[in-house]
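As you look at this complex, bear in mind that one protein chain is not there, while each of the others sits in place.
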Amino acid sequence: MKKMPAIAVVLLAAIAACGKTYAQQMNVLDEGAVDVLMRAAFPKSRGEWLSRLKGDETMRACSNSKGAPSAEAGRAIGARERATIRYPSDGKLMGDWRRGEQLAQSGYGLRFTDDPATRATGGNCYACHQLTKQEVSFGTLGPSLLEYGKIRGFSEAAAKTVYEKIYNPQATAPCSLMPRFGANVVLTIEQIKDIVALIMSPESPVNRP
Amino acid sequence: MPAKPRIRLPQTARIGEVIEVKTLVAHAMEIGNRRGSDGNTIQRLLLHTFEATFAGKEVFRANLHTGTAANPFISFFMKVLGPGEFEFTWTEDGGAKITERQPLNVT
Amino acid sequence: MARDAEMTDRRAVIVGLSAMATSAGWANPAAAQTGPSDIGAVLKTLVGDAVPVEGRIALDLPEIAENGNTVPYAIRVDSPMTDAQYVKAVHLLAPANPLPRVASFFFTPQSGKASVASRMRLAQTQEVLAIAAMSDGTFYMHKRPIKVTVGGCGG
Partner (left out) sequence: MNSSRKRICAAALVVGLSLTAAAEAQQSGDAIERELETYRSMLKADPWSNPGMLDVDRGEALWKTPAGPKNVSLEGCDLGLGAGKVDGAFARLPRYFADGDRVMDVETRILWCMEKLQGFDRLKLITRPHPAAGMPVRDLGGIATFVASRSNGQPFKAAFTEPREREALALGETLFYRRSGPMDFACSTCHADSGKRIRLQALPVFSKPEEARNSVGQWPAYRVSTAHVMTTQHRIYDCLWQMRLPEVELGSEVSVALISYLVKQAEGGEINVPGIKR
C-alpha cells in the first residue's frame, strides 16, 4: 500500500498533542482517512458489505466519544433511534418462548461464512446475558435477565420495554453495547417477539427457575 | 511440510527406574462426521494405533478411537531394564505410518 | 450443550453404576447412559460377561470442560505391576458421544506403573467411564461426571 499522507498529517497533529493515549484528541482524527484505510483493509468487500465498514451517525458519535457521549449527544442519539422502532402489525408483543430460547442460544448469522438459506440468524443473547438456570454458559456483558418477567409481574408495559430494548436499545441507552437488533434488521419482528416471550412469558424457563 | 512428532524422555535414566515418556503427534483425527468448507463430509481418518517399543520389545500400545482429541498427546511409563532405543509408531487408517526413534541415555 | 445445571453427586453415580452393573443393565442399551451410541454392545466386547467392580482406578479430570474438543485426563490404576499381577489394559469410554470409545491403553509388567495421560473429545455433558482389565481376568471400573459447556462469541 502507498503512504497515507492525509492521515499522517492529522495523526501527527494528534500525536503532537498526545500525552497518555495515542490518539487522545480523537476529534482531530480525519474520519475520511480512517474510512480509506478500512476500505483498503477489506479488499473483498462488495455491495452491502461496504456499508458495514462505515458507521452511521449514531455509531460515529459513539466511536468518537469512546462510548460515552455528552448529555446533548446522547439526547440526539436517543431521539434518532427512538424514531426507528416499528411494532408488530398484529399488536402482539410475544411469540413462542421455545423459539426464543433457540434464538438466544444461536450466534449464527451475518458473518461472511454464514448462509442465511441454511440457517436463520440468531440473537446470541446468552453470549452476554444470563437467562435461565439451565444454561450455565452465559456471558456477563449485559445484566442477568433471570426471572425478568416474574419480577415485573408479567406486565404489558414490561413486555413493551423488552421489545423496544431488543429492537433498538439506543433509544433509551445511547451508545449501549447491545446491538440494535430490529433497527439494523439483524432479527425480524417475529424473532424479536419470540425473544420477548422467552423473557416475559410465565411459562418460559426464564421465569420458572 | 508435516510436523515431526515430539518425544520427551528424561535426560538420563538408571536401571530399574520407572520413567515417563511423553509423545505428541500432529494429526487431525478426523471423526468422519465433520463438514468441510465445501459442505462435503470429511472422511474419517484416524491414527488408530500407537505403539512404543524399547530395545525391540513392545512396552506400550494404545488403540485410539474417535473420542481421542486431535494432535494426540500420550504420556505413559516404563521400567528401565537396560540400555536401548525407543521406536514410536502411529498407524493411520489405510495403513500409513509415522515413525520416530529416540535413544534413552541409560547410566 | 450444557443442559445439566446440577452436578450429579459422584458417590450416588458410583452406587448407581454398581447397581446397574450387577443387574446386568450394561447389556441392555436402553438401560445404559443416554446417548446415540450402543454402549451395551461396546462393554460386551470389552469385558464379556464379567462384572466390573468399582475401585482401584483414579481418573483425573476437570469438572467442567470449557471446550469438548480437548479434555485433559489422566488414569492411574492401583497395581503392583509384577509378572504375577498387573494391569493389562485400560479402556476409556464417553457413552454420550456419537461413538463411545475414546482409547484403550495396553500395559505390561515392564510398564512399572499403569498410568497414562492424554486428551479426549466430549460431545456433551456426560459421565465418562474407565475400565481396567487385570491380568487375573477381573475388571475394575470408575465413572466420573463432567460438564461440557458451550462457549465463545458464536455460541
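For clarity, chains are labelled A, B and C in written order, and residue numbers in each chain start from 1.
In this section, a contact is a pair of C-beta atoms (placed from the backbone, for glycine too) under 8 Å apart; a residue touches a chain by one contact, two chains touch by 3 or more.
Because the structure is a prediction, the values reported are computed rather than measured.
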item	value
Omitted chain - touching chains that are shown	A, B, C
Given C:Arg56, C:Arg119 or C:Arg144, the one touching the chain that is not displayed	C:Arg119
For subunit B, residues in touch with the removed chain	1-6, 8, 22, 24-26, 28, 30, 34, 36-37, 42, 69-71, 73, 75
Hidden partner chain, residues of subunit A it touches	1, 3-4, 7-8, 11-12, 14-15, 18, 21-23, 26, 29, 34, 37-38, 40-45, 49, 52-55, 59-60, 62-63, 66-67, 110-113, 126-128, 130, 136-141, 143-144, 146-147, 150-153, 177, 179-180, 184-186
Absent chain, residues of subunit C that touch it	60, 62-67, 69-72, 117, 119, 147, 149-155
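Rule of thumb we're sticking to: only the chains that are shown with their structure count from here on.
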item	value
Contact graph of the chains (line, ring, star, complete, other)	line
Chain whose Cα centroid lies at the greatest distance from that of subunit A	B
Distance-to-centre winner among chains (Cα means, whole assembly as reference)	C
Interchain centroid distance [CA atoms averaged], subunit A/subunit C, Å	44
Cα-centroid distance, subunit A relative to subunit B, in whole angstrom	48
Sequence positions of subunit B contacting 2 or more other chains	none
Sequence positions of subunit A contacting 2 or more other chains	none
Residue ranges of subunit C touching subunit A (in the complex, touch as defined)	1-3, 5, 147, 149-155
Subunit C-touching residues of subunit A, taken from the complex the two chains share	105-108, 122, 124, 126-127, 133-137
Subunit B to subunit C touching residues, read off their complex	18-19, 31, 33, 57-70, 72-79, 81
